[in-house]
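Just one protein chain is left out here, and the rest sit where they should.
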Amino acid sequence: MLNATILLQILWTSLATSSYYVLFAVAFALVLKVTRIFNFAQAAIMTVAFYSAFVTVQWLEWPAWAAFIVMMAITLAASFALERIGFEALRKRGVSVMFVFVFTFMVSEFVAYLAMLAFGTWPQTIFPTIFWPVTLVGNIAVSAWDLPAIGATIAMLALLFSFMRFTRMGQFMVGVADNPDLAELYGVNKRQIFLVAVLMAGALVAVGMFLYGTRAQVLPQTGLSLMLFAIAATIIGGIGNIAGAAIAAIILGVIQNSSILVIPSEWQGLLLYVFLFLAIVFFPNGLRLPRRRRRFATATRDIGGSKDASAAEGQV
Amino acid sequence: MEYVDGIIIIVGLYVILATSFNLIIGYGGLVSIAHPVFFALGAYTSAILARNFGVPVPLAMVAGMIVALVASVALVLPTLRVSGDYLLIASIGFQLGVLEIIKNVRFTGGAGGYTNIPPFLIRDFGRESYVALVLVVMVAVILLVRLVARSDYGRAMSAMRDDELAFASVGRNAMWMKLAIFGLGSGLAGLAGALYAHYFRFITPEQFEILQSSAILTMVVVGGMRTTWGPIVGALLLEALPQAITFLNLPPSVLGPIQGLLFTGLVLVFMFFRPQGLVPAENVWRGGEETR
Partner (left out) sequence: MSPRIWSVKGLTKAAAVVALLMASGAAASAQQAYRFGLAMPLTGSQALYGQDQVKAAQWAVDEINKAGGINGKKLEMIVLDTQADPQIGIQAVNRLISVEKVPAFITAWSGVVKAVAPIANDNKVVELSVGANSPDIATLGDYVYTTFPLADIDIRAVANYAATKMGKKKAAIVFINADTGTAAAEVYKKVFTAAGGQVVAYEAYDPKATDFTGQLLKVRAANPDMIHLQGLVSDTPQVIAQMRQLGLTQPVSSYSAAYNPKLVQQLGAAAEGVIATSLAPGVADSDKVKDYVARWVKEVGREPNGLPYTEYLYDAPYMVADIFKALDSKKLPPTGENFRKEMLAQGAFKLPLTGNTKLGADHTVVKPVYLMEVKGGKWTKKAVVGE
């Protein structure tokens, strides 16, 4: 069963389809790293992104590039609202992890219901057709969707990387991710950095959903289902490690697709959960855990990076 | 009549679920969404033992409860060593993963569901006897959780929740306490599952999905965490309200999403303007006391 062509084909298609997963994972990891928030509301942003593109292309009948711009604008606006109205309010009150989780989860559900109301529950795609012409390279079928998808992902990642490495704001972001209050003492505007992080995540999500929605059908609940993969990749890649999340997303995608060759197809869906569980149980010692506070952005009480401290810091 | 009986039983079961969940996330401070999966484990275990193996129903129900308890410990043990946040992610994975397994395995009936679950009590003593059973269990669970919360144990939980480091430094073991709370809460959810299975006699994996998590979460949040009456009020509201709405004859095309919007919106509104919930406890959402 494992002949070269089949393996190469699976590798190629998995690579291409991991493009959107990488973007979703990196977006989730970025927000987590900088703001310390497990942003389950990303599903809501994903839903907003998709349906704005869908409406622009299929209802308004504008060309693709215009739809992309509209989608990006609306997604960024939604991300802005999420950070400024949502997260900032939560920070001001010094709420717990539980609160944030419930809040972000509920926001995603709320937006899903709004989408159901506005768009019904019939599965939709951005373009009316999801069929992309295929060219054969050697014996490998390369769809006209694959290369632009990979290209867009690489471009977004490159932008992100150069931003964080080479711009001042990017460096501030790393500082805030490490220790927000300390960074503030050095004159960095925490608020602004948080906003930039959430906006950048929104941009990543927008591109990701554009890619996804031009290849597969989307329902109002799809955002939440896609999130699991992003979360798994972030955990497995290492919390605080954005590159790790990206790599984990690719590897997970490839493994999930090629697993079909060795395990019965019924069990394929289970793999993700197995990986997640293994990562949580076996990897944490190797991960750089962020020094979490019990409250958001309150005065620091540096307890050190020991296991006891992280256990203490992680509670509600 | 059967219609009202069904509703009473459902509300009773959800009160049990909300109360036990309150024990876990409210009193125990454990961030987990994996409650419906224990509901499912209890239901399926009891159903399968009773139907396929002829185990008498009361025994099967107890077995269901035990299986849920053991499974919860299996979930919590490895993750608590690490940090509370991991429990959340792990619980998501556990909730979805176990349900996947149930959907794929033959002997649970797979995605099509498990039918012909043996009834209990109804044939001999009538429908009302089952209603009475559920109500009795419900009251017992409420009292039990209340007892735990108000006891020394409860005070210890509060201390653990507020400042785990200090808690450890005075010699208390947080981990055992968390395990106990999680196990108890999940076991009770399993019992609710068993009770469900033998009344409605048909269960499918889709009834225990993550949507249930948000429903139970809503009940606890809107009702009021860390109080006795909070989950009860929440369960009543969330189960009785939809039924009441159907008597209003609203146009169906908007009813469904509007219902969803109503409930999630309700949670969001409550979280912002009345985070303690309808029945307030103190300091419900605060991250903990800051000693300066």
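Things worth noting here:
Every chain is named by a letter (A and B) in the order it is written, and numbering of its residues begins at 1.
By definition in this document, a residue touches a chain if its C-beta (ideal position, glycine included) is under 8 Å from a C-beta of that chain, and two chains touch if they have at least 3 such contacts.
Remember, predicted model here, so these are calculated numbers, not experimental data.
Screening B:103, B:161, B:178 or B:226 against the full complex identifies B:103 as the residue touching the chain left out.
In the complete assembly, the contact with the undisplayed chain comes from B:113, out of B:78, B:113 or B:154. Among A:71, A:219, A:233 or A:276, only A:219 touches the chain that is left out of the view.
The chain omitted from view is touched by exactly one of A:13, A:56, A:104 or A:234, namely A:13.
Of the residues in chain A, those that touch the hidden partner chain are 1, 6, 9-10, 13-14, 17, 116, 120-123, 125, 128-132, 134, 136, 141, 143, 212, 215-217, 219, 221, 225, 257-261, 264-266, 268-269.
With the whole complex as reference, residues 1-4, 6-7, 10, 103-104, 110-113, 115, 200-202, 204, 206-207, 243, 246, 252-253, 255-257, 259 of chain B touch the missing chain.
Just so we're on the same page, only the chains that are shown with their structure count from here on.
Averaged Cα coordinates give chain A a centre that lies 30 Å from the centre of chain B. Contacts from chain B toward chain A in the complex involve residues 25, 29-31, 33, 78-86, 88-90, 92-94, 96-97, 100-101, 104, 160-161, 163-165, 168, 174, 210, 214, 217-218, 221, 254, 256-258, 260-261, 264-265, 267-268, 271-272, 275, 285-288, 290, 292. Taken together, the chain A residues at the contact with chain B in this complex read 38, 89, 93-99, 101-103, 105-107, 109-110, 112-114, 116-117, 224, 228, 231-232, 235, 266-267, 269-270, 273-274, 276-277, 280-281, 284, 289, 292-296, 298-299, 303, 307-316.
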